[in-house]
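This is the structure I have questions about; it appears just below.
Note that this complex is displayed minus one protein chain, with the remaining chains in position.
Let's turn to chain A:
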Amino acid sequence: MLNKRIGAAVLTAMMLTVSACGSNGASSTTEDGKPVLKMAALEGGYGKEIYSEVIAEFEKQQDVKVELTISKSIEDEITPNMKAGKYPDVVVLGQGRSSGLTETLIKDKGLEDLTGVLAAKVPGEEVTVQDKLVDGLIGTLGTNPYGNESTYLMPMFYSPTGLVYNKGLFEQKGWEVPTTWDEMFALGETAKQEGIALFTYPTAGYLDSFFFALLADVGGQEFYDKVMNYEQDIWQSAEATQVLEITTKLLSYSSDTTVAYANEQDFTKNQQSILDNTTLFMPNGTWIAGEMGDAPKAEGFAWGLMPIPTLNEGDDRYIVTSMESVWVPSESKNKELAKEFVAFLYSDKAAAIFAKSNAVQPIKGIAEQLTGENQSFYSVYDAPQVKALVGGFVSTKPVEGVNIKAVLFDTANSIISKQKTAEDWQKDLNQASEKMRAAKE
C-alpha cells in the first residue's frame, strides 16, 4: 500500500525530473590522500541526519572521507552517473521500488558478494556481523537473490507486519492472546457473545502480511517459495486448500462493516474499530501507531502486534517483514572499504543513532533500545518459534490483465459478502498463477 504510494510519487518525480549530472566522482581519494567512500541512500521516513551522524562516527574511527548522496528519488540521482561508469560504493536501497534499480542490478549480476561481511568483525567490536543479526533474514530471497549460499544484499532496516490488537482490552477481559487457529476461533465465539468481532482489515490489500505468513505457516518456507515462484498447480495443493479454508473461516468472523469501509475513503473506520474495542484483530504494520496517533482510543488502549496463529502449538510462526537493504555495486572502486563500512552499520554506535529515529535494524536485542509502541511492535520477534519472512511474488514480465495480488487479496471482499466461494477463489488463483508462470523467464 505504502510502497505503491511511494512508487507513484517516484514515478511522477521521474517524469518531471530531467536528471542533471551530479558530482564528478572519478577519483577515490581526497586531495590529502584520504580514501573517499561514496554512499548513496534512499531518504526514507527517518530523515537525512541519521546517516550524517553515522558517517561522522565512522570517520572518527577510520581515516576516510565518506561522501553522502541522499534523496527521496535516489535512483534518478545515481543512475546517470552509473551509466557513465561512476558507481557509488555503498547503496542503501531496497527491492520493490518502481524504478527497480536493485532488481536490475541483481539481474545483471552487478552486485558484490557480501557473504564475507557476515563473518567479519564489526569495526571497533569483538563480535561478527552474523552474531548480531536476527535469525531468519539471511538466506532468504531478500538477501540471497540467486537462491544459493551467497549473500548480496545486507538487511538494513526492517519492520514487522502482523495482527494488530489492543493489548489493554485483552488485559481487561482476562483473555489470552491466541497462538493457534483453534484458540483464535474459540476467542471469536467468546468475543461474539460480547458483541465484539474477531477480525477486520483496513482494505483487502492489507491482507498481504496475513496471507504470506499463513502460506509459510501451513506449508513451511519451501511451500511459500513455490507459491511465490508460481509453481505449476501449486494453488491446487492440499496446503493451499487449507490456507484458503482457514482464511474463509476467519473471514466469516469479520466485522459486518469491513467490506463497506474497505476503500480508500473509509479504511480508517475499519482501523478505528480496533481502537473502539468493537473488533479484536486486523492485519497491519508498525506505521499504524503514527497513522492513528491522534484518533480517539478506548480506555487503557495499548498497541499490540502478534504473529498470525499457527495450526499446532509450537509450529514456526512467520512474521512478514519489509526490509530495506544495503549493497555494494561490483563496479565500486573501494570494495574493501565499502564492506568495512557496511559492517560498521551494524555497530552498537550506529544502531543507537538509527534506533533514535525509529529506523530499526535487524539486530538482536534491538527491541530493548526502542521506546513506546515500537518496543511493543518489535518484541514480536522475541517470541519463541518466530521467524521473519521476507519477499513476495517473484517479479515476472508484466502479464496483461493479470494481477495475482488483486486476485489473492480483493477476493476476500467477495468471500465475506458470499458472492464467491473458496473454490472459486482457488480456481481464480490457480489460473492467475499459471499465467504468471508462463511469463517467468
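Note that a residue touches a chain if its C-beta (ideal position, glycine included) is under 8 Å from a C-beta of that chain, and two chains touch if they have at least 3 such contacts; residues count from 1.
By our rule, contacts and distances are computed from a predicted model.
Trainee: Looking only at the UniProt record of the hidden chain, which name from "Electron transfer flavoprotein subunit beta", "ResB-like domain-containing protein", "Spore protein SP21" or "ABC transporter permease" is the right one?
Mentor: "ABC transporter permease"
Trainee: Who touches the missing chain here, A:148, A:193 or A:265?
Mentor: Considering all chains, including the one not shown, the answer is A:265.
Trainee: Looking at A:57, A:231 or A:410, which makes contact with the chain not pictured?
Mentor: Here the residue in touch with the unshown chain is A:410.
Trainee: Kindly note down the residues of chain A that lie in touch with the hidden chain.
Mentor: Spelled out for chain A, the touching residues are 4, 8, 11, 98-100, 203-204, 256-266, 269, 398-403, 410-414, 417, 419-420.
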